[in-house]
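What follows is one structure encoded as structure tokens, with my remarks underneath.
Missing here: one protein chain of the complex. Every other protein chain is in place.
Lettered A and B in written order, each chain numbered from 1.
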Amino acid sequence: MAKSIDVSDLNIYYGDFLAVEGVTIPVAARSVTAFIGPSGCGKSTFLRSLNRMHEVIRGARVDGKVLVDGQDLYADDMDPVNVRRMIGMVFQRPNPFPTMSIAENVLAGQKLNSKRMKKSEADDIVERSLRSAGLWNEVKDRLDRPGSGLSGGQQQRLCIARAIATQPEILLMDEPCSALDPISTSVIEDLIHELKKDYTIVIVTHNMQQAARVSDTTAFFNLAGVGQPGRLVEHGPTEKMFSNPEDPATEAYIQGRFG
Amino acid sequence: MTSTLQPTSPPTPSPEIAKSLRGRSLPTWAPKAIGALSVALALVGVFGPVGFWLVFVAWLVAAIVPLWSMFVEGRRKATDRFVTLLVTTAFVIALFPLGSILTTVVTRGAPVLSSDFFTYSMRNVLGEGGGIYHALMGTLLITAAAAAISVPIGLFTAIYLIEYGEGKRLARWIRFLVDVMTGIPSIVAGLFAYALFVIFFGPGVRMGVGGAVALSVLMIPVVVRSCEEMLKLVPNELREASYALGVPKWRTIVKVVLPTALAGIVTGVTLAVARVIGETAPLLIIAGLTDSVNFNLFDGRMATLPVFTYFSIITPGVPPGPSIERAWGAALVLLIIVMLLNFAARLVSYFFSPKGER
Partner (left out) sequence: MTSIQSTARKRSTPTRPGDRIFRGTSIAAALTILATLAGVALFLTIEGIPGVLASPDEVKHGTTFIDYVVPLVFGTLLAAVLALALAIPVAIGVALYISHYAPRRLASTLGYIIDLLAAVPSVVYGVWGISFLATALVPVYSWLERTLGFIPLFAGPPSATGRTILTASIVLAVMVLPVITALCREIFLQTPRLHEEAALALGATRWEMARLAIFPYARSGIISASMLGLGRALGETMAVAMVLSASGVITFNLISSTNPSTIAANIALTFNEATGLTVNALIASGLVLFLITFLVNFAARAIVERRKDFSGAN
């Protein structure tokens, strides 16, 4: 089911402010692509433009093309709601719905859209998604407890389960581990390895080791200068990016000399 | 208790240093003892057989503390203690009317309450007997109708302001108008309902639904304000989580935002009901008073508890006794309803706030 993404010449705006300029990048299906770069260079902004979450902010807009298996997400007849059903997202801070139980949280994508299904089918989805997110064994006895009662790392895995329960083609993750402790982080990294078999994954991370550990491809974003829009400096296989990048700025960043 | 954990006591400072640090001050027991004496005297003054003047004596006793302090601790400390006394006095003064209202209404109203009082109307009653059934029903009906008008309008306006209106000129205007509406005197709301209904039904119109319209004018801004506050408290992350699952905006509002804010909204609506259920002036003008039960909001005069209370005490007839008694009874019932609503609102917000998110 996983699909590839082709971004060409994408400019992203907040009102009149051009936040990200001229990004062109292919993302292969069933691979993990990591976005790295200093704060404020537009990684989150770019990630959110991949499932049209960018435009929920007032005045935000993009121009350019984002093709998913050849279909332009920003075509006039494209419904952003359907785009988001196809492309799931995990946020920086775990955000389970406080009014819902663990099971309801997993089923939120279906429930909130009032999709009817049989109880057995629902149970099935809950178990499958929680197993995929590596959370099943920890919560199987308390599926009807509130999701906000879990630890931070568990909550984040619950959010991943919620995102994959709707069976998206692509999974976007915005610094999914930055609010978590090292153990939860490594659990989620293992999980990303597992998920790669079925999904195309794009992950933003501030953690260089994490990018090296989990990704196949790495893309480095940077600001052209103070007050300038962020842009994609270079991208390539992770090994090459970390061993011998083409751009000196990439090398400097990866070696921790700035940012 | 492990004594080994206790730090070794610091070296005692020389007596002179200790003295200059502490300064000369009142013994610590003094303000407390004098305060306790003063409170005791005041309580005897209020509840005891001696007389209210004892309360003033109690205050003078309390005033000993700053006076004494003046001689021992100097002017600055004395001023500070005097202000403490004044501020405390202010609080006690504020308690007097509340205590007085509660005790008079309860002591004079409670004997009136009986099952007859709740189940009889004033139809064909002269002198003793009769009850508030008609007024109670009228109050419930009119208030329910007012809530039925105000809650949808208020809630949807709040939804507009928070979910759709961000940064829009219309939203700024609506916020301003809600502020203006909050300040409308209740009698003016009554006049508005009258002026509106006169157009359709001619001069002298009295109608329960007019009361509901008038109360709505007072209730809508309260509902908008509290719902707006509650919707604001819903974290944006939850909205984004929902959008990212491919949920349309309106479903996100209905299924994520409103349930998360539900406890606060219920609390706010309950408080708004509590506020208008005791309103008299608008109902006096547009709903009027009748002696009989009237269940039809669209058919003529309708009695309500506040208006019934008002007329019972202002025009008691001869002999005035029974009517005035009924006024106290009705006032007590009204007070109980309002207090219960306030209490219920507190309970809702206490027990049903969303789990886990503080």
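Following the convention adopted for this analysis, contacts are C-beta pairs under 8 Å (C-beta built on N, C-alpha and C of every residue); 3 or more make two chains touch, one makes a residue touch a chain.
Just so you know, these numbers come straight off a predicted model, no measurement behind them.
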item	value
Sole contact to the chain not displayed, among B:Leu196, B:Val266 or B:Val293	B:Leu196
From B:Leu95, B:Ala110, B:Ala148 or B:Leu347, residue that would touch the chain that is not displayed	B:Leu95
Residue among B:Val112, B:Met207, B:Ile220 or B:Leu297 touching the omitted chain	B:Ile220
Of B:Leu67, B:Ala110, B:Leu126 or B:Leu177, the residue in touch with the unshown chain	B:Leu177
Option from B:Ala62, B:Ile159, B:Met207 or B:Met302 whose C-beta touches the chain left out	B:Ile159
Chain B, residues in touch with the chain not shown (by the definition above)	76-77, 79-80, 83-84, 86-91, 93-95, 97-98, 100-101, 104-105, 152-157, 159-161, 163-165, 170-171, 173-174, 177-189, 191-192, 194-196, 198-199, 203-204, 217, 220-221, 224, 248-251, 253-254, 274-275, 277-281, 284-285, 288, 306, 309-310, 313-314, 324, 327-328, 331, 334-335, 338-339, 342, 346
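Rule of thumb we're sticking to: only the chains that are shown with their structure count from here on.
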item	value
Distance from the mean Cα position of chain B to that of chain A, given in whole angstrom	49
Chain A partner contacts - residues on chain B that touch it in the complex	166-167, 235, 237-248, 251-252, 255-256, 259-260, 262, 354-357
Residues of chain A that touch chain B when the two form their complex	51, 53, 56, 58, 81-86, 88-89, 91, 93, 95-99, 108-109, 111-114, 146, 148-149, 159, 162-163, 166
